[in-house]
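Following this message is one structure expressed as structure tokens.
The other protein chains are all here in position, but one chain of the complex has been omitted.
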Amino acid sequence: MSSPNLKVNIGGVEFANPVMTASGTFGYGEEFNEYIDLSRLGGIVTKSITRHERKGHRPPRTAETASGMLNAIGLANVGVDAYVRDKLQFLRGLGTKIVVNVAGFDIDEFIYVVDKLNGHEEIDMVELNISCPNVKGDGMEFSSKPEIAYEVVSKVRKICDFPLMPKLSPNVADIKPIAKACEEAGADALALINTLYGMAIDPYTWKIKLTNVTGGLSGPAIKPVAIQAVWKVYNTVKIPIVGIGGIMDYRDVVEFMLAGAKAVQFGTANFIQPDCTITAIDGLTEYLQQRNIADVNDLIGKAVKI
Amino acid sequence: MSSPNLKVNIGGVEFANPVMTASGTFGYGEEFNEYIDLSRLGGIVTKSITRHERKGHRPPRTAETASGMLNAIGLANVGVDAYVRDKLQFLRGLGTKIVVNVAGFDIDEFIYVVDKLNGHEEIDMVELNISCPNVKGDGMEFSSKPEIAYEVVSKVRKICDFPLMPKLSPNVADIKPIAKACEEAGADALALINTLYGMAIDPYTWKIKLTNVTGGLSGPAIKPVAIQAVWKVYNTVKIPIVGIGGIMDYRDVVEFMLAGAKAVQFGTANFIQPDCTITAIDGLTEYLQQRNIADVNDLIGKAVKI
Amino acid sequence: MGAGAYLLSIKLKLKTFPHPGEFLHIKPTSEGNDPLLRRAFSIFDYDEQNGTVDVLYKVFGRGSAILSRVAAGHVLDLLGPLGNGFPIPEKSKQLLLVGGGVGIPPIYLLAKTCLRNGHDPKLIKFLMGFGKAEDCVMGERVAQLPIEQALSTDDGSRGHKGFVSDLLKAKLAGGLAGDKTVIYACGPEGMLKSIQGLAKEYATPCYLSLESIMPCGLGTCLGCVVKQEGEDKYLRVCREGPVFEANEVEL
Partner (left out) sequence: MGAGAYLLSIKLKLKTFPHPGEFLHIKPTSEGNDPLLRRAFSIFDYDEQNGTVDVLYKVFGRGSAILSRVAAGHVLDLLGPLGNGFPIPEKSKQLLLVGGGVGIPPIYLLAKTCLRNGHDPKLIKFLMGFGKAEDCVMGERVAQLPIEQALSTDDGSRGHKGFVSDLLKAKLAGGLAGDKTVIYACGPEGMLKSIQGLAKEYATPCYLSLESIMPCGLGTCLGCVVKQEGEDKYLRVCREGPVFEANEVEL
């Protein structure tokens, strides 16, 4: 059988395949250059950038848990100016799509950062990390209430040159109204999920393992939560979904696409196998070939109830 | 060193030690009689009972995930009348504390069931499973909104002969106001957490693994989420907390107690090692002895920030 | 042991000879929490002298794959024997034993047990179904039993081409039906379903050993259930089963 089509279109951007890297787990791409052919990736989502440079939290910043890990890096990043100045140039030449993840602690910050990105052609899409605490509001995440999510997304949508993809938190009672609010606010796609809240204590030393006390839980442990979120949102909105959470190999990519994702992001897996994304693209191709599926898009949302 | 004190007092009930079994993972106790000495347990929390008998969902009802499992048993149970008639007699003689878990799909059902339990001396405490969908309301869990949690707990509190312990769901943006509402409604203790929402799809057959589509995620995978919930609630309310979620051994018991739990429940672990609870009680005793800690209560909430 | 099939010999002294149809609940790994749950495997054979229990299994997913890589001498974590096995038939009965693939182990143990009890070998027929010729080595221990045997493969690469239920049907149609006969079967769900149908059609007593996802194996999680025929009720495969009368369950 001839090569299956792996291309997926998300918000008008054509990705060579549905495999991207997740924000915060792939740096700005540089470190992986020696391990994999970056041009083969569907896309790279870079580490969250903010208005100013952020040093991040005091270490220890991570802790391993059962089939997962906690992180409280603290949104360490170079700041939008240095990003545009120093990082875009490397990313420009890679031959893959570049998604810039933007974080903020109030709506002004989101707007400020996106405004600085506007006009830079090497950027293909903006991912809006609305899973940060909203310092102007009640300290809750932007994506924990539909009204707040609507407000930030619609305001950014108005000034953003690029397709806009809010990234949702799983730390909610019901993700559907949040997804709906983002769609109504003009989002071109949705990325889900960000990490779950978690915490760990050493039973021998009695010490809380992260200086920041709580952190974000990622890795295979959270995959069932992510699959469930993708499935629910797929049955709620019309815009494409990018699935994230515990993806380790091509079988997980298939599982997310069957649940309704049009593309996926590999996060924690990059730490364990730096070539996990490339292996997954190869595995996905073979999977489609063996089943005579001509187009990867034919997997989307095809999970069957029993 | 002499034997450390393992006794903990929760809502006026004195448990011989902080180790209980979690609802739905220990049946009504009968099946474990051949594996362990049930009298050694701090307490047994029996499977959720409802007004009428429930057969539960069509199988498959469970699926394994990374360091966890999904279940959608569907609150299968014998119904309160048969429970009182057939199950209490066996439980009465065991020499351990009996906590009856009560579920309901509207407030009337909770009240009906608790009323039927009233007067039965073999019962020591009622655990209120408010993580069920509220059919009269918006279909959300009772424990997903503080107002609803307040309403059901305060109404049940008024008519309940026993100390009352609502069991909270982790599927919320912020568990603190829910815990606070339960405390204000007169709860004597809080049990947390119930399972996280999850889902799994077979990438080969494309079938959703549970007939019920989504299920509850339990096991070590969710321990960080549970620890974080216990820590937050411990810093919010004054009533005792019973910690649940991914507990496998005495080290996990210690971790939960350091986070703020006064007692714990073993769930999924019972499926893997039927004697996990007894081993943990022994391990906990040795842990305290080695550290010259005379009273297990001295662990509660003692986690140290770094 | 044939394509992707393995024999696991476990040093394990049992108080009594295991009842055919009983199973062991085996933890595939002692390291870490993934995979988390035990897996169920029927007892295939028991060597009283040496105190070894044999299990015959196929690599299906992660747990069985890990088991297949366990080094000799490794200490396994297991529970069992668990479950209710096959009722031992009266000596006068004609036995039609049907095993499909890794459904053969408990049926083999049943045949062996009946022979030990003095059941007339001429009254026992063993019918085996496989995917293809390579898989048939799985039946090598069965081949040593002094009883009539027949086999089928899905692709006809050995024995009858088709399903083992065809072989059963031929026996039933050939006169071995009714009250003097008992059918015992274990194998994939499709096979059990057609055998259930045949038993009904030929009014022949029949016992089936079922498979089901079994988180606990102890009767407590209520995960492994099967619908009771004609009743609005579920039965636990690990506790009330895994062996059921064919007309008792809805497949």
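The letters A, B and C name the chains in turn, as written, and every chain counts its residues from 1.
FYI, contacts are C-beta pairs under 8 Å (C-beta built on N, C-alpha and C of every residue); 3 or more make two chains touch, one makes a residue touch a chain.
None of these values were measured; they are calculated from a predicted model.
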In the whole complex, of A:P60, A:G79 or A:G283, the residue touching the missing chain would be A:P60
Of the candidates A:G104, A:P220 or A:P240, the residue in contact with the absent chain is A:P220
Touching the unshown chain, chain A contributes residues 24-27, 31-32, 35, 55-56, 58-64, 66-69, 71, 73, 76, 219-221, 248, 268, 270-272, 274
Hidden partner chain, residues of chain C it touches
29, 31-35, 62, 66, 69, 71
In the complete complex, the non-displayed chain touches which residues of chain B?
66-67, 220
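Following the convention adopted for this analysis, only the chains that are shown with their structure count from here on.
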What chain sits nearest the middle when you go by CA atom centres?
B
Interface with most residue-pair contacts lies between A-B
Centroid distance [mean C-alpha coordinates] between chain C and chain A, Å:
47
Whole-Å distance, chain A centre to chain B centre, using C-alpha means?
34
Sequence positions of chain C contacting 2 or more other chains
32-34
What residues in chain B touch two or more of the other chains?
60, 66-68, 219-221
